[in-house]
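A quick write-up on the structure given underneath.
Here the complex is missing a single protein chain, while all its other protein chains stay put.
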Amino acid sequence: MALSARNHLKGEVSEVLLGTVTALITVRVGNNLIESVITKRSAEELKLRKGDKVRAVIKATEVMIEKD
Amino acid sequence: MALSARNHLKGEVSEVLLGTVTALITVRVGNNLIESVITKRSAEELKLRKGDKVRAVIKATEVMIEKD
Amino acid sequence: MALSARNHLKGEVSEVLLGTVTALITVRVGNNLIESVITKRSAEELKLRKGDKVRAVIKATEVMIEKD
Amino acid sequence: MALSARNHLKGEVSEVLLGTVTALITVRVGNNLIESVITKRSAEELKLRKGDKVRAVIKATEVMIEKD
Amino acid sequence: MALSARNHLKGEVSEVLLGTVTALITVRVGNNLIESVITKRSAEELKLRKGDKVRAVIKATEVMIEKD
Partner (left out) sequence: MALSARNHLKGEVSEVLLGTVTALITVRVGNNLIESVITKRSAEELKLRKGDKVRAVIKATEVMIEKD
């Protein structure tokens, strides 16, 4: 199974914060912490827990570039 | 100047591909290659070139989580 | 492998239009035609062709609601 | 009135879940359930209720393609 | 007809640039120029021309905040 999204970053869940509708998932990827807002339902269905091995997935059209 | 976007990943531009309206920018961040689609005009105004030090910036609501 | 994106719609590719950076992929899902803009590279790596069985995948935060 | 978003899928609201800031709206479209996260205020202003006839609207740049 | 997207900004088209797949539409809204990337097909179906009265429409989850 392959997805067109260009960016799949391997990491480990470092925090799960559940709201009513959404959830904040923090993933350590190398030296970076990547934060993701998904639905609470997805967080529950994926049984996301601290320490889980996951990938942060990002569509290329959602990535901006910043330069000094 | 601070931006609400949660994810700012430091890296180096490894490729710039210009189309008519959009451009594909590839950034090496640690062991990952991150691909970004921005406007050609932004690529030109930022004078993006291979080797530039940049940050890939991503709003948390755009990040998905994948788990085996 | 499970992805947090809530919406996975089964369909069949009805058209592939390639640009320089991006590609337009049209997918028939039931009575609807769903259009997707992805990178040309993803279209090539997935070898997308008319008639392919695919899924259109959409993060819930990207879906709006319209009511009369 | 016409909107540039390419995807307008007719369906019926099957669930409304309100949080503090956001709301999760589930819409039956043919054989699929489509989930949408919008602001709670939009859900209230549109008076979204189970059974409402609505359209799920999605910009083409937000649609990914998945293939086996 | 009402759309859940929170932001509808009235303006006038100041430029239309067509690519193969996408198009860049610039809209003057008060003192600001707002740039939009949509599909070339939408630009053609809406017959977008310089001087057209339009609205730029943006989902609230796509808006970031920057502060000094």
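The letters A, B, C, D and E name the chains in turn, as written, and every chain counts its residues from 1.
Simple rule for what comes next: contacts are C-beta pairs under 8 Å (C-beta built on N, C-alpha and C of every residue); 3 or more make two chains touch, one makes a residue touch a chain.
The structure presented is a predicted model; accordingly, all values stated were derived computationally and were not measured.
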Residue among A:9, A:37 or A:57 touching the omitted chain: A:37
Absent chain, residues of chain A that touch it: 17-20, 22-24, 35, 37, 61-62, 64-68
Touch list for chain D against the chain that is not drawn: 1-5, 19-22, 39, 41, 59, 61
In chain E, positions touching the absent partner: 5-9, 24-25, 27, 29-32, 34-38, 42-43, 46, 48, 52-68
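Operating definition for what follows: only the chains that are shown with their structure count from here on.
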Shortest contact path, chain A to chain D, counted in steps: 1
Inter-centroid spacing, chain D versus chain C (mean Cα positions, whole Å): 17
Separation of mean Cα positions, chain C and chain A [Å, integer]: 21
Centre-to-centre distance between chain E and chain C (centres being mean Cα positions), rounded to whole Å: 22
Per-residue multi-chain contacts in chain B, two or more chains: 5, 19-20, 22, 24, 35, 37, 59, 61-62, 64-68
Pairwise touch network: line, ring, star, complete, or other: other
